[in-house]
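All protein chains of the complex are present and in place, except for one that has been dropped.
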Amino acid sequence: MSNYPRPDAATLLEIYKKATFIKQNDERVIKQMMAGKLVTPYYSPRGQEIIPSALSVSLDDDDYVCTIYRGVHDMLAKGFPLGEFWAELAGKATGSCKGKGGPMHLTHPAKGMMVTTGIVGSSMPIATGLGWAAKLDGKGRVSVANFGDGAANIGAFHEALNLAALWKLPVIFICQNNRYAEHTSFADSTLLTHLSARAAAYGMPGVTVDGNDPDAMYGAAKLAIERARAGEGPTLIEALTFRFNGHLIGDAAPYIPKAELEAAKALDPLPILRARLIAEGISTEAALAAIEAAIEAEIDAAVAASLAAPFPDVTELKRDVFAEEIA
Amino acid sequence: MSNYPRPDAATLLEIYKKATFIKQNDERVIKQMMAGKLVTPYYSPRGQEIIPSALSVSLDDDDYVCTIYRGVHDMLAKGFPLGEFWAELAGKATGSCKGKGGPMHLTHPAKGMMVTTGIVGSSMPIATGLGWAAKLDGKGRVSVANFGDGAANIGAFHEALNLAALWKLPVIFICQNNRYAEHTSFADSTLLTHLSARAAAYGMPGVTVDGNDPDAMYGAAKLAIERARAGEGPTLIEALTFRFNGHLIGDAAPYIPKAELEAAKALDPLPILRARLIAEGISTEAALAAIEAAIEAEIDAAVAASLAAPFPDVTELKRDVFAEEIA
Amino acid sequence: MTEIKQLNLIQAINLALNDAMAADPKVLVLGEEVGDKEEGGVMGVTKGLSTRFGTDRVRSTPISEQAIIGAAIGASIGGYRPVAEIMLMNFMAVPMDMIVNHAAKLRFMSGGQTNVPIVIRTMTGTGFSTGGQHSDYTEAWFAHTAGLKVVAPSTPDDAYGLMRSAIEDNDPVIFIENLPIYWTPGPVTCQHVPIGKAKVALEGADVTIVAHSRMVVEALAAAKTLAKEGIALEVVDLRTISPWDRAGVLASVAKTGRAIVVHEAVKQFGIGAEIASVLSEELWGQLKAPVRRLGAAFSPVPFSKPLETAYTPAAAEIAATARALMSA
Partner (left out) sequence: MTEIKQLNLIQAINLALNDAMAADPKVLVLGEEVGDKEEGGVMGVTKGLSTRFGTDRVRSTPISEQAIIGAAIGASIGGYRPVAEIMLMNFMAVPMDMIVNHAAKLRFMSGGQTNVPIVIRTMTGTGFSTGGQHSDYTEAWFAHTAGLKVVAPSTPDDAYGLMRSAIEDNDPVIFIENLPIYWTPGPVTCQHVPIGKAKVALEGADVTIVAHSRMVVEALAAAKTLAKEGIALEVVDLRTISPWDRAGVLASVAKTGRAIVVHEAVKQFGIGAEIASVLSEELWGQLKAPVRRLGAAFSPVPFSKPLETAYTPAAAEIAATARALMSA
């Protein structure tokens, strides 16, 4: 991995900004839920912020991303508008999906956020199809499929990776291995130690990286994206990380041994990257604090707007089922 | 593969008998169809006879086998009664499935033939479940899943192999790679050259053997069976072979290049094994001719009985849907 | 003999699984998170089973629904009685081939040589804002498939009794649990409930409501309201959707002369259509009003709370429909 491209200072700062945005937003969602001001299923991405942040700095707006219920980090890193996000979580008419989709189906094509699915494994075949479209278009676009370690054991994974490899499609398969699938530990789901080993089953390059290390994640993602843009086909990246919260808010995660969770949290990539930015002179305490405050203000505004927004009208049940409205 | 167990003379002769039985029976089915005396979809196993023959000599009656529409060879090698086979093909009440299942669903639990499926890939999860039952029983029984090269690309393959490996189940996955899946060549279905490479994706041993070579096939199967009986878990065997006929009778297989087909037929394992038995003094021309004649007579009897047998009564539509008859 | 406990549906199903596993060493449990290391199921329905009966008989699986149902089918043919969990009813689409092409058909296709005594437990229901892929009722797919039995209890007592019967049944049974009523307590007599028998949950002379699962609760609420208005609903809890209790339902509607079939699934092409058309055909000339059907709106389940509420049939709609039938 010494031949990986490395992020420059500006890119590192950009990664930090995205990751911090995700983290602060996540904390606010949980805070609002705890205060009873937001009622929704919510799958926290806390601990996994670096992965999409270090990926997205190499993506363009028109590159495609598909993700899963636990995909808020993937979306925000890709530029999902915060106002539409909060309104959607609140089930409001001003949400990106008019309140019809909710947290598990956030969509925003203008930034390439094409599909969010609540069905484990289903992001992969669809992202493969988007990769096919991108290849037919011939504009060098790529398609990213995000999924978890648990999803790597479902049939759709197998079919999608084989097809993408066979058709040399520009797809980046990102397995965010956060060591748990709901209550099931990684070791109880497969005998493998590294899921990237599965790439060989399709004749596809595969790599395992520390997804919480911005350098490693940036390098692996950039290389895969470049391969894809050059028409060299898909890559499987297993990004090692950890889920700091329960499967969803409300799950206290007693099945995660305390020591394991504490060890993971001790390596929280956010403070580490923050300290590094200052140590390496890329930014200063004051500048970062200003960034963080600006993010907080942006979140304040989005939350306030979501609370004030109207609910969709019940006639919406007749719209968007088909192109034509139902009589 | 030099450490593989090798078949002794008696076993080799047994393999030849089974394979010849399959071949002669196959030729008769086609002859009856061509004569208009049998109307059924029929998926010829011609060319693939050695695989189940060299496998079954190491199996007991109570070992489980699941197979697919192209599974006549698997069944006959396992001891499926010929009379019930022919009657089932003819849709008669005396068929193993009372005429309700037909060629794609031949079943005979007394010889361990538990499930024959017409859905590509579905033999594997079910055989995995039989492996689970066998493991719970603790009697050292094994479960065999037969499937084709095309089936290795479907999701059920992935899920079944991962589960069998994780649970260390006594399952032998036999991929009969006959180079074609219907009209699709192996090279057009995956980038891999050897499907056994997929075993590593599950932490399972995998091996590619010449399925038409009785020594190699016997050795690989025996080793896998012994591992399974010893509680060491599943094995994936890719048995290389060739389909001498079209996908089903009626398909002239124009998509197979002539040279490719001729080369495969030139290596027809049946005459090769026959010549070897004589050359090695394991049998004689006369003895083999007698065996072949006896098989022919057995087939004659089964065919005649199937023609004479009655069709099932239409009231059978109400039986075997549930345990209770439908009112 | 009959010990009456107060249990909610989670506890009742858990007790039924406990009792069935204790009674028959061939009963197995498998599915995602079902073992105690994984908290005994996301809702705790299987809690304690792996500790009591061991992880050989109660196995948590990877996320592999095709393998889960395939393993259940195979083990059942090998002599066991597996209870498989598919966490939510929408995920039944993933192992659909295993369910409809294999579990349902192996007995028939083998001419009765094999059979598939499995139970597939699954959960669903609107009410928790889980949206388009987590709350559908798809019982109609399975009821339309010969070879499957489909049950959907609305009370803890029926949940216990139907689970015991489902496990002892020699054919595959789809067992549908509703999320929002999981925590409603009720008496549990620990008796088997026969598959294929409906129950008159409330007697009444005017209009028969045919319902199952949570819609029975809504029907009973509607009945309460209407009683004050002098309209007496008879509420028939189907309990078994296939094979459904034609005789029982026909008897009730023959008495009242009016029927409303209610389900939480989308109305169009839902199971209410079968029941309504049998009622219309069999009671030709005897009905006082056309048979009405209520079901969810023709759309995916919406996320937003006001939409989700409008989407699903509820007591008020049942009451309004009954009133309309009475004045028709």
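We just call them A, B and C in the order they show up, numbering each chain from 1.
Everything that follows uses one rule, which is that a contact is a pair of C-beta atoms (placed from the backbone, for glycine too) under 8 Å apart; a residue touches a chain by one contact, two chains touch by 3 or more.
Source: prediction; values computed, not measured.
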Chains in view that touch the one left out, judged over the entire complex: A, B, C
Selected residue (touches chain absent from view) among B:Ile22, B:Leu55, B:Ala77 or B:Val120: B:Val120
Touching residue (missing chain; options C:Pro62, C:Gly270 or C:Pro313): C:Gly270
Touching residue (missing chain; options A:Ile50, A:Met75, A:Ala134 or A:Ile295): A:Ala134
Options B:Gly102, B:Pro205 or B:Pro269, residue touching the unrepresented chain: B:Gly102
Residues in chain B touching the chain absent from view: 39-41, 88, 91-92, 95, 97-105, 117-121, 150-151, 153-155, 181-184, 188-190, 254-255, 311-312, 314, 316-318, 320-321, 326
In chain C, positions touching the absent partner: 90-91, 93-94, 96-97, 99-101, 104-105, 108-109, 131-133, 138, 140-141, 143-147, 242, 265-266, 268-274, 276-277, 280-281, 284, 289-293, 297-300, 302-303
Touching residues (missing chain, whole complex) on chain A: 64, 66, 95-101, 105, 107-109, 114-115, 117, 119, 122, 124-134, 136-137, 143, 155-156, 159-160, 162-163, 166-167, 319-323
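What we mean here is this: only the chains that are shown with their structure count from here on.
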Euclidean distance of C-alpha centroids - chain A vs chain B, Å: 45
For chain B paired with chain C, centre-to-centre distance based on mean C-alpha positions, whole Å: 40
Chain B, residues touching no fewer than two other chains: 155-156, 159, 162, 166
Chain C, residues touching no fewer than two other chains: 62, 64-66
